[in-house]
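Removed: one protein chain of the complex. Kept in place: all other protein chains.
Chains here go by letter, A and B, matching the order in which they are written, and residues are numbered from 1 within each.
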Amino acid sequence: MSSHYEPKSAFGRFIHELEETVIAIILGAMVIVTFVNVVLRYGFNTGFIWGLEVVTFLFAWLVLFGVSYAVKTTAHLGVDAITNLVSPAARRALALLAAAICLAYAFLLLKGAWDYWANFANLPQTTGRWFPTGLEEMKRTSYRGWYEVVDIPFPEWLRWIQPIMNEGEDYEKLPRFIPYFILPFGCALLLFRFVQVTLRIWKGEAESLIVSHEAEDAVEDVAHMNREG
Amino acid sequence: MEVAILFAMVIGLMLIGVPIAISLGFSSTIFLLVLSDTSLASIAQSFFQAMAGHYTLLAIPFFILASSFMSTGGVARRIIRFSIALVGHFPGGLAIAGVFACMLFAALSGSSPATVVAIGSIVIAGMRQVGYSKDFAAGVIANAGTLGILIPPSIVMVVYASATDVSVGRMFLAGVIPGLLAGTMLMVTIYVIAKFRNLPKGEWKGWREVFEAGSEAGWGLFLIVIILGGIYGGIFTPTEAAAVAAVYAFLIASFVYRDMGPLAGKNGAPNLALWQKPIALVTAFVHRDTKDTLFEAGKLTITLMFIIANALILKHVLTDEQIPQSIAGMMLDAGFGPVMFLVIVNVILLIGGQFMEPSGLIVIVAPLVFPIAIELGIDPIHLGIIMVVNMEIGMITPPVGLNLFVTSGVAGMPMMRVVRAALPFLGVLFVFLIMVTYIPWLSTFLPTTFMGPEIIVR
Partner (left out) sequence: ACEGDEIVIKFSHVTNSDKHPKGIAASLLMERVNAEMNGKACMEVFPNSTLYNDDQVLEAMLQGDVQLAAPSLSKFEQFTKQFRIFDLPFMFRNIEAVDAFQNSETGQAMKESMVRRGLLGLEFWHNGMKQMSANKPLISPSDAAGLKFRVQPSDVIKAQMEAIGVSPQPMAFSEVYGALQTGVVDGQENTWSNIYGQKFFEVQDGITETNHGIIDYMVVTSVDWWESLPEDVSSQLRTILNEVTVERNAAVGQVDADARQAVLDAGATIRELTPEQRQEWVDAMKPVWEQFKDDVGQENIDAAQAINASM
């Protein structure tokens, strides 16, 4: 029921199941942390002060991890009024043009995501305004591995990264490069999925990048009740 | 000028089949790179902060999840039975019950398409069985479903509150009277049509049925008390209310109604009682149905937030180029008063609503018109409700009308036929829009009474 996408290989099925499970787990965790904090505050006058920040990061993880899944399963919303009017050949040309734009978008976003994340991980940003033309020479201010989040305490079992990332100084809070990692990761997945869908359109295995409406899947289960019998 | 090119580019990309989110994000990125010295890293930061930096938007996944649990878990079915028991015997009774059920479900759910799916999938079939035309049934539900975003809770109100920094709790209160009014107007219209065209009516099954159906539906409807009571009773914030609603809906669906999860009867077998399978207390949390519902809600959140995050990039462009200030200057110089201004806002939103998904549109338009409204002395809450009603209309007008899509799917009829079917009732919503626009009292009475006059900080 979840989508029209049918993974072909055993590995594909595994990945598919993994993606859906991760999405479900992240959302479930967001609800539980928020709910527990309400109970603790109202019932016990206490609470995890880091709860809110954890949930907002999980929210970002949910969306950034999930956009590529939504590309794979053609779940993104769009307008098909025009593309439905034209001939199949023109439709294919438009779909390829749209795919090219999606590729360009994902590419630019990936460069931005890397540049944003890299310094937090003491890594070099790329040079170039539109296209990566190389790697920057690290300056004094390019090392931002010390930069911590606001409320989430640093987990003790991660202490071993301090010599690598923070010149041996102690972290009090979680360093930002950890929650921010989803940004380049999610954008790379997004680009990868757009490459795949572009190839599918090229080979004639797919027609477009969009669903015409978001509730298509949910609707299918009940539509039969209403079709002319 | 540049801004006109930007918007033309967004719409052009949408029309050739680029996903809405990417049309917004790609156009904005190109503009930032060409016109300003903003870096790509800053765009990635905006994107990340759309989720990590907007606490109020957190309500969106939670309300979507609560709604999913209620649709899957049999709440809608019980609400409909209750509605029919209560108003089904009037002329046009089943249609009126459909609207009433939409209003009740709207009070549990934050989304309009979700309301159409939950109620429409059952009611449209039911209406046809007792002799209504399919078009009439579809038209009624497509319209009544839009109440999902007007009657609190509402995802669109959450987005508006986040974009303008007004209080979500205030917006929710403001939607109550307009929501009841719009629902009543739709029901009265149906009643009049039914008298005139002699539409079928159900039979009165007595108060016993009303109470029985009511007490069954009561578990689900109690969520209204939890959400509103919790927010205004000082137990949780509106965002937290959404999470509590999701947990409650899960518990009701899995352990009380038992239409999903480990206690659901397979293949028509009756549902099990908890004492028959106490291990369900543990397994419900990891049951396949629970996972699927979480996943479906997650997927909907992802596609919606992808649009909102990219709309926020577009907002970044507008802010960076100081477009809101220049538009405000232009409008104030032109000497527009509040009346003319609101006409313009309505026109912009009605046109925008043809192409855009509501939340994304609010993210873009709210910062443009909000400063002017403040300047002209228009209450921000009133402005918010006007925007929501415009979004309702946008949802049942082509080419991008989420309720149209959903209704055509649910009713199994072509979209253009749904458009025609929805038209007479769309007229009602238009009248309603004019009323809401020029009678601020409808929106501001409850929030002002219970929360004091709106504070304007800016």
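The rule is simple: a contact is a pair of C-beta atoms (placed from the backbone, for glycine too) under 8 Å apart; a residue touches a chain by one contact, two chains touch by 3 or more.
Quick caveat: nothing in here was measured; it's all calculated off a predicted structure.
Interface note for the absent chain: among B:102, B:137 or B:168, the touching residue is B:168.
When you scan A:9, A:46, A:87 or A:133 for touch with the missing chain, the hit is A:46. Residue positions on chain A in contact with the hidden chain: 41, 45-47, 49, 52-53, 116, 119, 139-141, 144, 146-148, 150-151, 172-173, in rising order.
Residues touching the missing chain, restricted to chain B, are 37-39, 41-42, 45, 49, 53, 55-56, 161, 165-170, 231-239, 316, 319-320, 322, 367, 451-452, 455, 457-458 (touch as defined at the top).
Here is the rule we go by: only the chains that are shown with their structure count from here on.
If you average the CA atoms of chain A and of chain B, the two centres end up 25 Å from each other.
Partner chain A is touched in their complex by these residues of chain B: 13-22, 25-26, 29, 33, 39-45, 47-48, 50-53, 55, 57-58, 61-62, 65, 71, 113-114, 116-117, 121-122, 124-125, 128, 134, 235-236, 239-240, 243-244, 246-247, 291-292, 294-307, 309, 355, 357, 398-400, 402, 405-406, 409-413.
Within the complex formed with chain B, the residues of chain A that make contact are 1-2, 20-21, 23-28, 30-31, 34-35, 37-38, 42, 52, 55-57, 59-60, 62-64, 66-67, 69-70, 75-83, 94-95, 97-98, 101-102, 104-105, 108-109, 111-113, 115-117, 125, 129-130, 179-180, 183, 187, 208-210, 212-220, 222-228.
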